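Only one protein chain is missing from this complex, and each of the others stays in its spot.
Should a chain be cited, it is by its letter among A and B, assigned in written order, with residues numbered from 1 in that chain.
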Amino acid sequence: MTAAREVAEAAERRDVRNRWYLTAPALIIIMLAAIGPLFIMVVYSFLGKGDYGGVTAAFSTDAWFGVLLERDIFDDTLGFADAHMIIFWRSVRLAGVTTILTLLLGFPTAYFITTRPEKQRDIWLFLVTIPFWTNLLIRTFAIQELIRRDGIINNVLTGLGIVDEPLQMLNTDFAIGLGMVYVYLPLMVLPIYASMEKLDFRMVEAGYDLYAGRLAVLRRIIIPLVKPGIIAGSILVFIPALGAYVAPALLGGGRNMMISNLISLQFGQGRNWPLGAALSITLMAIVMVALLVYVRNASRSSARAH
Amino acid sequence: MWQRGVAPLTAGNATCKLAAGFTSKNKTQDLILAGDRMVSAAAVEAKNVTKIFGVGQDGVRALDRVSVTIRENEFFTLLGPSGCGKTTLLRLIAGFDFPTEGEILLYGQDIAPLPPYKRPVNTVFQNYSLFPHMTVGQNIGFGLEMLGKPKAEVDARVTEMLRLVRMEELRNRKTSQISGGQQQRVALARALAPQPKVLLLDEPLSALDYKLRKDMQIELKRLQNETGITFIFVTHDQEEALTMSDRIAVMSKGHILQVGSPREIYDHPAERFVANFIGETNFLKGDVAGIAGGKADVRLAGGTAVAATLPEGFAPNGGVTVVIRPEHAQVAPAGGRATLNGTVENVVYFGTDTHIHLRLDEGGEFIVRQQNSRDRPVTVVQGDKAGVLIGDNVAQVLRD
Partner (left out) sequence: MAAATKPFIVNRMPGFGTMAIAVFLMLYLPISLLIIFSFNERESLAVWGGFSWRWYEAAWQNRDIKDAAFRSLWLAGFAATIATAAATLAAIATTRGKPFLGMTTVYAVINMPLMVPEIVTAVALLIFFAWIKVATGYTGAAYLVAAHAAFCVPFAYLPIRARLESMDATLEVAAADLYASPWQAFRRITLPLLWPGIIAGFMLAFVISLDDVVITEHIKSAGMETLPTYMLGQLRRSMSPEVNAVSAIFFLLSVVLVTFFFFLNRKK
C-alpha cells in the first residue's frame, strides 16, 4: 500500500517540478524585462535626482513630494503643483469622457452586430477588428491628418463657406479626446458584444409581451443583463486611456500633456528621474485600484447570478 | 346575447376578476353545447393568415391561409407536430412577428398596427423566459409596473398571484434558485397578473416531468375556469389537448385541418392526418353505396356495409376510406353477424385493456380494444379465427 503511495507522490512531485521548469522561461523573461524593473523603479523614486538625468545615491523624498506639491520659488512655501494638477485632471477627465463616448457609440454598434443573422456577424466583427489591429500610431496619425489646419475637414468647411477661417482643432483637449475615442472604440464594442451574444432574446420578447416599451426593455432588461460586458469594456477603455501616450503626444502638441507625457518628460528634458519614477508608481496605483474595483464587481455579479 | 362594443384594447379593462368574484364561464359552455355557435363573441380571429419565412425559393410557408375563430372564455388548443405552424400562429397573435398576408383580429379590431406592448395579450413561454436579474415577485409585478400602476397596487396583485399559484414564500427568491416546476408557475403568474384578455401558452408543460405535468394540467384548467380568460394553448401532446380543451384545432404543415371539441375530433376525424395523429385508428377502404340524411352507406372491401358519418360538406361517391376507433369495435365469432372476418395475430394485455390484433381475410390489419372486465373477459387467443363487429355510426368517412 504505502509503496504504491510513495511512487504516486514521487511522481506527483516530479510532475510539479517539471511544470515549474516549463513555466521558467516565461517567468524569467517577464521578471527580467517587465516586472523586475518595477521594483528598481520604486527604489529610484526614493533617491535624489542627478544633474544630468539619472539619480544620486542619496535617499530623498523630494520626488514623492513633487508629485503633488511644489515649492514656490519666491517665498519657499509649499503649495500644490498646479502644472501637475492640471495634467492629472486632464488625464482623468479625458479618460472618463473617452469611456463614456465609446460606451454611447459602442453599445448600439455591439447591439447591431448581435442582431445580424448568424452568417453576417463574422463579417461585421471582422470589420471592427481590422482597425483594432491597425497600428496605434497610424490610427492616431489619421485623426491628426483629418483635423489639422490644412487638413481635409478644414478644407471642406472653408471650401463650402461654412467657416471663414480654418478651425483650430489640433493641439486641443478635443483632439486628444477624439483621437482616443477613435482608437479605443473597438475595445468597447468587443466585450459588450461578447456579453450581448449570450443574451437570450426571448427575454426581450417577454418584456415586450408584458407591456414594456422599447426604452423600458432597454433599460430594465437588456442593459442589466449585459452589464458585465459594459463594465469590462469600460475598464478596457479607461485604463489605457488614462495612461495614453501617443494620442496626447500627436494630437495635443507639447502643451496638452497627460500623465504619461509628464512621466516621459522627466526622463527627457525634465531630468528628474525620481519624480518620473514616483509619478509612474502613482499611475500604476490608480490603475490597480480601478482593476480591483472591476474584479470585485465582476465576481460579485457572477456570484449574484448563482 | 353578449354585447361587445368597441372596447378600448387595454388590459386593465378586462371583464374577468381574479381570486374573488370570478366571472363564470358556464353560461358560455351551455351556449356552445347547444350548438349555437354565433352567440359568444370572438376573442381572436385569424383570417387567411399566411406567414412566409425567407424569400423566394428558400421561403418556408409556416402558415398557409389559416383561418380560425377562437371564442371568448374558451380553452382553445392548437395541436400538431413540430413544424406545423402552431407556435408561429401564437407568435403572430402575441405580436412578436407579423403575418405576410391576412389579418388577425382581437375582439373585432385588427391588431396588426399594434406592437406587443400594446396588445392586451400575454404569453407563457416554453422556456419560461423569466428575468434572471429579478426576483420572483419582481417578475410577476413587471407587467403591471410597465403599465404604470402604482406600487401599492402592484404589490397587492403580486401577493394575489403568489397565492393563486401557491408560491407565497418564494416572493423574494431569485428565479435561478427555484425548480423547473416552480419557474413554470411563476411564468404563469407573471402572464396572468396584468389580467390580459387572452393568454397564450406555448407548450408550457413540455419541460416538466410526468406527475408535475398532470398536476399542472388540472391547475391550468381550473385557472381558466375561474378567471374566464381566453386560453390559447399550444401543444404536440394529443392527450393533453383532449383532456384540457374546450375546442381543438389540429394543424399540420401550416394548415388547420380540423377544428372541433375533443369528442368531435376524436370520434369524427375528417382527415387522415387527424385520425392518425390522435389516438389509434383502424383504416378501411370501401365504396359509397348511398348517402341519406348526412350518413353514408359504405360497402367495405369484405362485402358488408356499414353506416358511416360524413365530414361537413362532404358528399363523396366511389372509393373512400373510413376510420374506426379500436374501442368502438368488438370481437365476435367468425361469420354470421360479423362485419369483417380474419385471424387473431396477437393479443396484447395492457392492464386496463387488451388489444386484439387481427389480420383480415381481405388483407390489412384491424385492432380491437376491449376493456378487461370480469364479466366479459377476452376469450380469443392467437391463431383463432374471429370476426369484428362494427356498429352503426362508429365509422367516419375521411375527406381524403
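Methods note: a contact is a pair of C-beta atoms (placed from the backbone, for glycine too) under 8 Å apart; a residue touches a chain by one contact, two chains touch by 3 or more.
Model, not experiment: these values are computed from the prediction.
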Name every shown chain in contact with the chain that has been left out of the document. A, B
Residue of A:I100, A:A142, A:L167 or A:A298 in touch with the missing chain, whole complex considered: A:A142
Quick one: say which of A:A81, A:L94, A:L210 or A:L250 touches the chain that got left out. A:L250
Out of A:W64, A:Y182 or A:Y211, which is the one that touches the chain we can't see? A:Y182
Hidden partner sits against chain A at residues 15-16, 18-20, 22-23, 25-27, 29-38, 40-41, 44, 54, 105-106, 108-109, 111-113, 115, 122, 124, 126-131, 133-139, 141-146, 148, 150-152, 154-155, 182, 185-186, 201, 204-205, 208, 214, 218, 239-240, 242-243, 245-246, 249-250, 259-260, 263-264, 267, 273, 276-277, 280-281, 283-284, 287-288, 291
Contact residues on chain B toward the hidden chain run 47, 95-103, 110, 112-113, 115-116
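Here is the rule we go by: only the chains that are shown with their structure count from here on.
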So, in whole Å, the Cα centroid of chain A is separated from that of chain B by 59
For the chain A and chain B complex, residues of the former touching the latter: 200, 202-203, 205-213, 216, 220-221, 224-225, 304-306
Spell out the part of chain B that touches chain A in their complex, as residue ranges. 11, 94-96, 115-118, 121-123, 125, 127, 129-133, 142-143, 146-147, 174, 176, 190-191, 194
